[in-house]
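Only a single protein chain was left out; the remaining protein chains are all shown in position.
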Amino acid sequence: MSKPRVASTSLAGCFGCHMSLLDIDDRILQLIELVDFDRSPIDDIKHISQRCAIGLIEGGCCNEENVHVLHEFRKNCDILISFGDCATMGGIPAMRNNIPLEECINEAYRDGPTVYNPQGITPQDPEIPLLLDKVYPAHEVVKIDYFLPGCPPSADTLWAALTALLTNQPVELPYELLKYD
Amino acid sequence: MSTMTSKIEQICARYDHDRARLMDIVREVQEAFDHVPREAFGLIAEHAGTHRVEVESVVSFYSFLSDKKQGDVVIRLCDDIIDRFQGGDEVGETLCKALNINFDETTADGNITLEKTACIGMSDQAPAMMVNDTVITNLTPEKIPAIIEQLKANPDPQTLITEVGDGNNADPLVQAMVKNNICEAGPVILSDYRKDAGLRKTLTMTPEEVIEDVKTSGLRGRGGAGFLTGLKWALTRSSPGTDKYVLCNADEGEPGTFKDRVLLTERADLVLEGMTIAAYAIGAETGIIYLRAEYAYLRAFLEDKMNQRRAANLLGNNILGKEGFNFDVRIQMGAGAYVCGEETSLISSCEGTRGDPTDRTPFPVVKGYMVSPTAVNNVESYCCAARIADMGPGWFSSIGTGKSTGTKLLSVCGDCARPGIYEVPFGTRLSDILERAGADDVACVCVGGPSGQMVGPAQFGLGISYEELSTGGSMMVFSNQRDILEVTEAFMEFFVDESCGYCVPCRVGNVLLKNRLERVRKGEGSQGDLDYLQRLGESVKYTSRCGLGQTSPNPVLSTLKNFRPVYNALVKDNGSGMNKSFNIMKAVEEASAIAGRRSEIFHA
Partner (left out) sequence: MSDAIKIKIDGKEIEARLGQTIMQAADEAGIYIPRLCAHPDLKPIGSCRVCTVVVDGRAQAACVKPVMEGMEIMNETPELLQHRRNIIDMMFVEGNHFCMFCEKSGNCELQALAYRFGITAPQYPYQFPEKDVDATHPDIMLDHNRCIMCARCVRASQELDGKNVFQSIGRGFERKIGVDGERALGDTDMAVTDKAADICPVGCIIKKRVGFEVPVGKRIYDKEPIGSDIEGVKS
């Protein structure tokens, strides 16, 4: 029997949740026994190659590309997990949600105290994804099946959740593993 | 600044620097300066013996008070769904155009402010608006330019009155264009009655006998909750305390209700008689009529009625020669807050604080106004009590049904040929009322206002009573041309606006309900959203602190129950896992405009 496939992505996140995933240390060898990794920053596969059992979503959606990727994950994964506070509630990027978009862009590219941009140019390359009006938690864009909060969720939290899912156990985090910080 | 100081000192002195009269003080400051300036908060606090933040707390609570400078003339267009369906939105657009401003703005010359307001109790002659305290009814867009011209020429809104209404609306102290629209007079309240006969009989009895009669009559509160009036009086009487109070709830804020407006206009004496009987029964010397700001045009008239009664020894000391029976009444003006119709909020407001409700242990009958035993009754309840005193409890209980005795005043409005007041015996079937009101194309009736139930044809055979269709008087008729969920959403907006925000479920839950309903109406919802509405609505209903919160999800819950097919037609699950409510094109619209390019990934 082939192993279940797992894909993961970091949208509007900081990759901290993926770092936390690597923090499972030597248990990663056990994980490899249990699953095959499909698209993920860990193996640098760029697109989901075949149907996956689990998709791990780090980060919310702050731009159109995030939405595009999230759609790909929803279409190709049986179970989607928001892992980390950004996917779950927008996180630090969502702090811009009550600041007008234009003000955010100007602050980032022109007016910020650490910005050096004598020509005052805002990059407009078509390759740069357009920002969304606000940062959306992943479940406001697609259906999400499980949430693992934390900034980041601890390696133990991720391990507990993944092994539960992969062994058909209910995902119930013990008290010490459910944290928002 | 010094004129402000002296004016504020003057106003506070008129109310004996009494913190409990803060409502009156800030209302007068607002009248004097067209707002309550923030720099006056400290001064008012100093001269009323309170804190600056307490003044801010009151001013920021009531929608008719403002800390921003307003015009001499404030136009408040009634934004109730009935008014909107009768053309209120078009009237609003014309007002904006004629004044060249939007709502919540003041004209460039600073003279006229335009606002929207919740139901002003004129749903039988909608659309209507208030110009300061003057009510203008039966508006059409065509009438607006002339009204604005007139106001620009003369800011006294009374000059807009060309024709006064019937009955006491024509009284020199009222001079309102409001019509009574009494369509059916029942035996208890709107038929001819013997003035003060009930009070005279009362004074020959002991207070206990009076209470016993009210108990025997089966009279229940007419505001909607239906608590037994006799029991309320008995509890107030037996609660320890030397000062006891009789409060009249004339804060008729339930959208679609206007029967108290008519009672205060045509039965003011009966109301005061009922209050006096209550005072005798419970042993109170002070009464307060809490009059909603929307009915300020009746204030002078009511004050005059009270003066006449004082002159006739029907109020004051040793009333009608009854040694030791002293009772007098004052009017407490509200300032635009639906929640103040909730009895504990009403008491808070009378005490000069924001109208937050308080916990109902202890109940007002034990610790109410000024922490003393207080009976708060509806305008109509006092009228009933006075009639019971005259005609006897047996006469009263022979009308209506076993558990709902007497008659009920209904304010019928909306899609019917004869909107107005119907006094009917309890038990009268809804279908009969609709027929009499000339409503022949009816999809939905909202019985009891937004806090009541929205019912469909399957329920039209039910009777108006506490046991079947309970109502404080509001009865809004909606024809098949109306979008029932538009009505529902308007009602939820109303509760969002009127929640005091004290408790979490009402403050937050209603916003969430309104937003999710909006999503469903746009066709962006799924079956799961209907479960969401149901579960959330139940939590708000179950856990909210006061009657407002506990009834606020009723528009959603009763339409989910009685109009489920309307919802089902709007929701569809496509099974893709993509949320319909997330619209990528809309989400990138702003960035696209800023960047001057379209999305490379998503094309419309």
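For reference, chains read A and B in written order, and residue numbers begin at 1 within each chain.
Following the convention adopted for this analysis, a contact is a pair of C-beta atoms (placed from the backbone, for glycine too) under 8 Å apart; a residue touches a chain by one contact, two chains touch by 3 or more.
Remember, it's a predicted structure, so these values are computed and weren't measured experimentally.
When the omitted chain is restored, the residue from B:399, B:500 or B:566 that touches it is B:500. In the full complex, chain A makes contact with the omitted chain through residues 82, 85, 88-92, 94-95, 97-98, 134, 137, 139-140, 146-149, 151, 172-173, 175-176, 178-181.
Not every partner is drawn; the one left out touches chain B at residues 42, 51-54, 56-57, 60-61, 337, 354, 356, 359, 361, 496-505, 507-509, 511-512, 515, 532, 535-536, 538-539, 542-545.
We take it that only the chains that are shown with their structure count from here on.
Here chain B touches chain A in the complex through residues 576-579, 581-582, 584, 586-592, 594-597, 599-602, going by the rule given at the top.
Here chain A touches chain B in the complex through residues 64-65, 67-68, 71, 74-75, 80, 101-102, 105, 122, 124, 126-127, 129-134, 136, 139-143, going by the rule given at the top.
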